[in-house]
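Note that one protein chain of the assembly has been removed; the remaining protein chains are unaltered in position.
Letters A and B mark the chains in the order given here, with residues in each chain numbered from 1 onward.
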Amino acid sequence: MFTRPRTWFLVTLAASAVLGYFQNQIDPYFADVLTRIGINITLAVSLNLINGHTGQFSLGHAGFMAIGAYTAAALTMFVGPTIFPASPPQILLLLWFMAALFAGGVVAAAAGLLVGAPSLRLKGDYLAIVTLGFGQIIAVIFRNIEPLGGALGLNGIPAYTNLFWVFAAAALTIYVITAMVNSTYGRGFIATHDDEVAAEAMGINTTRCKIVAFVIGAFFAGIAGGLYGHFTLTINPKGFDFSRSIEIVVMVIAGGMGNTVGVILAAVLLTLLPEGLRQLSGVSPSLHWISESRPLLYSILLIGLMLLRPQGLFSFRRSARVKV
Amino acid sequence: MSATLLQLDHVSIRFGGLSAVSDLDLEIGDNELVGLIGPNGAGKTTAFNLITAVYQPTEGAIFFRGQPTKHLKPNQLTKHGIARTFQNIRLFPSMTVFDNVRAATQLHRAHGIRDAIWRGKSFRHGEQKVEAQVMELLGIFGLERYRDEPATRLPYGEQRQLEIIRALATHPRLLLLDEPAAGMNPTEKVDLMRLIQFIKDKYQISVLLVEHDMQVVMGICQRIAVLDYGIKIAEGTPAEIRADPKVIAAYLGEEPKSVGN
Partner (left out) sequence: MTEFLQQLINGLSVGSMYALIALGYTLVYGVLRFINFAHCDVFMVGAFVGFYAGLNVHQTSWGGGVLIMIAAMLVCAALGIVIERLAYRPLRDRSKLSVLITAIGVSLLLENAGQLVFGPNPQPFPEIFPSRTFEVGGLVISSKDIVVVIVTASLLAILQFIVLKTRIGTAMRAVSFNSQAASLMGINPNLIISVTFGVGSALAAAGGILWAYKFPKIDPLMGIAPGLTAFIAAVIGGIGNIPGAALGGLLIGIIETFVKGSRYSTWTDAISFLFLILILLFRPAGLLGKLQPEKV
């Protein structure tokens, strides 16, 4: 995959198109789960760039997702109808959707710049808290914007998201980030993660690396947010809070920080896990407690991971990976 | 008369009440091999940190290639041509031997993020050039066979060598080596001495060397400066320094005054 990334990307794009084309033939529940998997992959891989590869601890990723979701929804629901003729052709709607997603990503990226730039003087715990604070501020801001639904949320988002868009976005995210990080240019990010002082001494502009990581990570989170909004058809500031950010963080940690393949697998696993638990608890009334204790199991998983397998579930290389 | 590469003018730095370096004057010209010695705690690594802009002096000024380093950040200074190794080895633990050196080439790279993502023909050529460059550098110390090993898995001596190579990859004009011979056996030290000379000649750079091992320092340095408690107490050729009573006193303590008598 790493030797000819562009080919791999085009193949996956084609596969997504096929998947999207045949979406109606697939069991809707199954399609639902696949959509969530795709969105989570995009979220996890984008956060991995910031946390895993560049070593900056961001706890507010859901905030970028929220910005993307609201921006894209505003464009498709309010801006689009005002500039298009009544009953516009399908192709126009599709193009507009793509533009809306992209715009969501761009606005989120701008926010990433806003968060990344001043945070750069902060290390470790402090950066984590500031990004957490940023995520909260974003939620408060959206809670106060009445035209976008305020605290009650925004309903009636058109259902444009399908498997093609979701997996095309995921493929793009994986491609861009992997291509970036595996180049000589990308070694600067890993160096920033490993030892900032040594990296600076080798001429690497660690500040620039961190900002770029935040901007690109935020961009793809914004796109994921836009996809999410046009999938769930209703969004609410509460849905983009700290626990959402933590869910994504758990995926990155479970996958192994900096391990792209691991993170993808973790995203798949952690999307399937709640579904699996839900099915399990539905099997018989005596197992009902399983779905109720899902958040509890999540927290135990998190603690267990850190104590027992901090390198993630999927790190099999013997190489000297991150000393977590 | 060689051009002045690095100049320190009355440089001092204080940490709280402690003067780590006081009124230091130092000049290094093109293609010179200069040693900086002194007892432990004399301020040698602090001097390195000042030269590489990790610290800014509280008094005095530092000039590199005629320009003041006052408002430069370390990575900018490296772009101008100063590279260093560290007293406690600071390799990048997540990366292989190859990538550690490769990371240091990126400051002079021709390609940025757009090319990395697009991966066109010129990008691939650029990466091939980097490959060749890194392998050549690894070859100086014979480390090519370790290229895909995690850098921190290397034996201690090889890690020190890798750090030197990594610094070289930034195309410096001035190379600062902080105790490169630490932990090496006598054979390795002789090799190191030869290779430092080789690097200096092949790449036409200047080297400032902090070392405790007198065999190494006296063996290859053209000029030596001696620090004690942050003050330069002597400077001269190896022969002059060896005979200087102030230097001897700093290392061995004052001659004991006779009791009674």
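Heads up, the rule we're going with is that a contact is a pair of C-beta atoms (placed from the backbone, for glycine too) under 8 Å apart; a residue touches a chain by one contact, two chains touch by 3 or more.
Just so it is clear, the model here is predicted, and its values are computed rather than measured.
Across A:Pro5, A:Gly20 or A:Gly133, the single residue that touches the chain missing here is A:Gly133. Residue in contact with the omitted chain (choice from B:Ser22, B:Asn49, B:Thr105 or B:Thr170): B:Asn49.
Taking the whole complex into account, subunit A touches the unshown chain at residues 57, 118, 121-122, 124-126, 128-130, 133-134, 136-137, 140-141, 143-144, 197, 243, 246, 249, 253, 292-293, 295-296, 298-300, 302-303, 306-307, 310, 323-324.
Just so we're on the same page, only the chains that are shown with their structure count from here on.
Inter-chain centre distance (subunit A to subunit B, centres taken as mean C-alpha positions): 43 Å.
Subunit A makes touch with subunit B in their complex at residues 5-6, 175-176, 179-180, 183-188, 190-191, 193-195, 197-206, 212, 258, 319-323. Contact residues on subunit B toward subunit A in their complex (touch as defined above): 52, 54, 73-75, 78-79, 83-84, 86, 90-96, 99, 102-109, 111-113, 115-117, 119, 123, 126-127, 130, 150-153, 166-167, 169-170.
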